[in-house]
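Some chains have been omitted; the remaining ones sit where they do in the full complex.
By written order: A and B. Residues from 1 in each chain.
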Amino acid sequence: MDEKKLAIIATKGSLDWAYPPFILASTAAALGYETQIFFTFYGLVLLKKKLNLQVTSLGNPAMPMPLPVPVIMQTMPGMQAMMSTMMKAKMKKKGVASVEELRDLCLEAEVKMVACEMTVQLFDFNKSDFIDGIEYAGATTFFDFAGDADVSLYI
Amino acid sequence: MDEKKLAIIATKGSLDWAYPPFILASTAAALGYETQIFFTFYGLVLLKKKLNLQVTSLGNPAMPMPLPVPVIMQTMPGMQAMMSTMMKAKMKKKGVASVEELRDLCLEAEVKMVACEMTVQLFDFNKSDFIDGIEYAGATTFFDFAGDADVSLYI
């Protein structure tokens, strides 16, 4: 049987939505899939050397909270930073790897990471802020790979 | 012709985003697709026996509102509950099945529902709160099915 292929488009850059692309990609790679992630829009920040990812419950009423917090309280200064710190602490306590660790795992497993060139220019990102070992390309590169992939996921 | 297959990852748990996985899965099942939904992250609450799903227009400027409501008003106490009640009433008036009914329809149509074991532990969910007839497994189980699926959707 030929090697299977997984193509992911990672478009989100919050702390919670940083996990799915790296968890799915590392799992697939461990199963022998040739895997590629195309980072675009807000997802591009997942490639920064120094990650400063944040999470918020605003706009996501399904986010589990230790205590119910009124929506307006969730808009107050410091709340987003607190929620982000709490999520990181919970992940660590539960033995879930950090985003950085999962990203390293993907790189070690030869998951190919492609940064959307157009988004880099649009958001005035500095390429020196990004990790090594990635490529810069356009959406056509995504289809070069996804067109023959067994599974394609837009995250 | 072989039976077609649909693989869904359901990651959202709000009232509005609860519909797409169950509508798409029940439609596909009716068309003869073998269908599997892998519930993970916030999507796991869609498997609770007692659903208490909420919707909010915060962060979603595209949500149709009967009247324009200033963003800051949308953060006020009671607004989220009101929007959730209004959406349920509108769905009912328009003859759209409830999330519970759509979920039952999926189960009757033998849509296989898999709960992400890691998320259950991460969010300290109690398995007795979940409906019967589901499985608990990891992301590798998703790929076992999605690797041979005709359509894979990350919702």
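By definition in this document, a contact is a pair of C-beta atoms (placed from the backbone, for glycine too) under 8 Å apart; a residue touches a chain by one contact, two chains touch by 3 or more.
Computed from a predicted model, the values in this text were never measured in an experiment.
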Of the identical chains, 2 are shown; go ahead and state how many the full complex includes. 3
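The working rule: only the chains that are shown with their structure count from here on.
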Chain centres from averaged Cα atoms put subunit A and subunit B apart, in whole Å, by 22
Residue ranges of subunit A in contact with subunit B within the complex: 4, 6, 16, 19-20, 23-24, 27-28, 30-31, 33, 58-64, 70-72, 74-75, 90-91, 94, 96, 150-155
Contact set on subunit B toward subunit A in their complex: 7, 9, 11-15, 40-42, 45, 53-56, 58-60, 74-77, 79-80, 84, 118, 121-123, 138-140, 142-143, 146-149, 152-154
